[in-house]
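The complex appears here minus one protein chain, its other protein chains still in place.
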Amino acid sequence: MAVEAQEIARPETRRRARRARPGFVTTGLLAPPVLWLVIFFLVPVVLIALYSVNVFSLYPGGQYFTLDSWKNFLDGSPFLDLFWKSVRMSLIVSVAAVLAAYPIAYFIALVASRRKYVLLLLILTPFLVSYFLRLLAWKVILGDQGVINTFLYWTGIRAEGDPVSWLIYSQFAVILTLVYVYVPFVALPIFVSLDSLDRRLLEAAADLGASRWQAFRKVTLPLSLPGVIAAFIFVFIPTIGEYFTPLLVGGVNGTMFGNAIADQFGQSLNWLNGSVLSFFLLTVVALLLAVFARFLTVRRVATG
Amino acid sequence: MSKERDGSPFERKLGRDDFLKLSALTVGSGVLAACGAEGSSAPEPGGGTTTQAERPPISSEPGDLEVFEWAGYEYPAYGGKRGQLWPYVDKYGKPKFSFLTSDDQALGKVRAGYRPDIVHPCVDYTGNWVEMEVVQPWDPALIPSFKELDPVLVKGGQIDGQQYFIPADWGFSSPLYRSDKVEPNGEESWELFYDDRYKGKISWWDTPLENFVIWGYVNGVGDPWKMTDDELDEAKDFLISKKNLCRNFWSSQTDLDADIAAGNIWIAYSWAGSYVAAKDAGLDVVYSEPKEGRLGWNCGFVLMKETENFRHAHEFIEGWSSKESAEWIINNYAYGHANTAVDLSKVPEDYVKVFHLDDPKAREEPNAHYARPVSTADRARYASRWDEVKAA
Partner (left out) sequence: MEIATSPNGTRLLKVWFAILVVFLYAPLLLLLIFSFNDNNLPVFPLRGFTTDAYRQFVSNPELKASIVTSVKVAALSSLGAIILGLLASIVLVRRDFFGRGGVSALLLSPLVVPYIALAIGLLVFFNEASLPLGIKSIVMGHIVVSIPYAILILVPRLERLDARLEEAARDLGAGALQTFRLITFPLLLPALVSAYLVAFVLSFDEIVIAYFVNGQVTTFPLYLFSTLRFPTLLPQVLAVACVVMAASAFILIGAEIARRVIERRLGTDLSESAAEPA
């Protein structure tokens, strides 16, 4: 049965679904989104790419092709270390968020089926409150005289005036608040993939004597993997370039690559550097995405 | 709710007497300073790219004035009935506003092609605006209240003898500290920012310029606003060695005020507003008078080169610069205002001491160091080193 479920997604099926005049229909369907992105995404991004080699500049002064900024950046600039630090932090955040969200999505999709949309909305609603304000609330929770430390004083675990100071303005604070922000977001794609799971597969697995755990491992988990990977991408990629969270709760050592980019475009007024940093991020993340995509395909070939 | 401050959200906080007193006083000091330097340095009228005579009359302008402004200065701000802009609005109607969140972002947005008529940057960025070739000098002759503006601040807004910047709001910057937790070594000094005893309780302002400028004044370099590369490198190494004393580098006053009130921060670079907020939170704080001198900030207006509303822009600035508007700004925002003709009868004594308002020299060099235009090249030299401090 698992094999049949896999087959649905296999290219053969896709090809069979193709009808007459495929070129025309495909083009017609693809044109709007592709054109939209070419005009409102590719063109602006190419402008910034040109900026990174000084071919295009909005500042009075010489415009000539140079890779100097790229060389300076790749040649041991402090930003490079910052980048790898950001990648590490993002990985921790992504794994934690996916692990926390999977049971939630599972619960909503497969157990709480009668109320699933209400429950889904319940976890998504906090999103409607501005990110900034939610972070502000976390600062109240994590501060030296915040909710947690006050509790520790009250229970006597910590003496008054001796707070757990790494709760805020630290990498920990950044990771915690990012997980907080992304968990509901991550639950969505996992929910969608679990929700579309054919329950008859699980029934069949049970009929064939599989335990629930076996059914989960052999049927549910593999089938929800596309959603899990989408979820992982949902968190991992934007958090590498994260800006506001480190700015607000990161302190002096919790800054991330996104802060460096924003600073180059902002207070440093160095758009050349800013575009170099942006394109470095873009390139590395695009490579990572390609690896994910490959992983997906390989898995399909292996199990399909 | 009193009728005069109808609808103002500041009733709860800024409406408090403290704030009024403080702001009235900050302006008071401006007047005193002005007395000392009466009529010093207004540039020649008609200093703009086009002289007055060539300008078409105001009636032939489109009049769709667009102001790139800090939120809260729009009209009517925060539901208030009359803002500081009423002299202009009564005559010409409400201008359009877009909001800037920081000087550098405003510069970036204009650099990318945004073209309002007037922008409200701070004086140290004036050089960048001029170098970007997007602004033109004002014609002070078209602004009757110009002669009432603080000459020290007016002079700060001149580049190559041209009035590119009309000063409006201003204030001090100085170390603020919790006097119940912090005991400075001897005389008050900016060196409090580098005091190992308060590791994890210090907050510097996240800005490329001022942290080096402070180091410059502490170490007595020739010109802290234009340090040599060697001096900057030395400062950079020093700041990197001290950066872990900081809990954070603050970037919004709201965050800083909350951190001070919540006990996360004991020592910070701050504006007078943070002092008032901390007092209001019932904390024992000192707005210190460092022996190296306080810093000062001053924001105001630049005029875009491509504006089709040249005369409207000047009318708008006349509205802003008038003493009636100044009073409104002071009463509602607790800022200093460049107009020195404001009525000072409500000056409370307890703040006189804190802000040295009985001393007209308190805001002049070498007692205080007001921000000044910095060239793009110089800013870049400071900024690249601040990048290194932050990334280190």
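Going in written order, the chains are labelled A and B, and every chain counts its residues from 1.
The definition used in the following text is that a residue touches a chain if its C-beta (ideal position, glycine included) is under 8 Å from a C-beta of that chain, and two chains touch if they have at least 3 such contacts.
It should be emphasised that the depicted structure is a prediction, and the values quoted were computed from it without experimental measurement.
> Would you indicate which residue among A:32, A:76, A:156 or A:209 is in contact with the undisplayed chain?
Answer from the full complex: A:32 touches the omitted chain.
> In the complete complex, which positions of subunit B touch the hidden chain?
7, 9-14, 66, 70-72, 74, 77-79, 96-101, 105, 108-109, 112-114, 252-254, 257-258, 261-262, 273, 277, 281
> Mind listing the subunit A residues that contact the chain we can't see here?
That gives, for subunit A, the contact residues 8-9, 11, 13-19, 22-23, 25-26, 29-30, 32-34, 36-38, 40-48, 58, 100, 103-104, 106-108, 110-111, 113-134, 136-141, 145-147, 150, 180, 183-185, 188-189, 191-193, 195-200, 202-203, 206, 212, 215, 220, 223, 226-227, 230, 233-234, 237-238, 241, 243, 258, 261-262, 265, 271, 274-275, 277-279, 281-282, 285-286, 289-290, 293.
By definition in this document, only the chains that are shown with their structure count from here on.
> Using mean CA coordinates as chain centres, what's the gap between subunit A and subunit B in Å?
Each chain's C-alpha centroid was found; their separation is 39 Å.
> So in the complex, which bits of subunit A are touching subunit B?
Interface residues on subunit A, with respect to subunit B: 58-60, 78-79, 81-82, 136, 139-140, 143-146, 165, 168-169, 247-248, 250-253, 255, 259-260, 263-271.
> If we count contacts the way the header does, which residues on subunit B are in touch with subunit A in the complex?
Its residues touching subunit A are 102, 104-105, 107-108, 111-113, 128, 131-133, 200, 206-208, 243-244, 246-249, 251, 255, 258-259, 262-264, 376, 379-380, 383-384, 386-388, 390-392.
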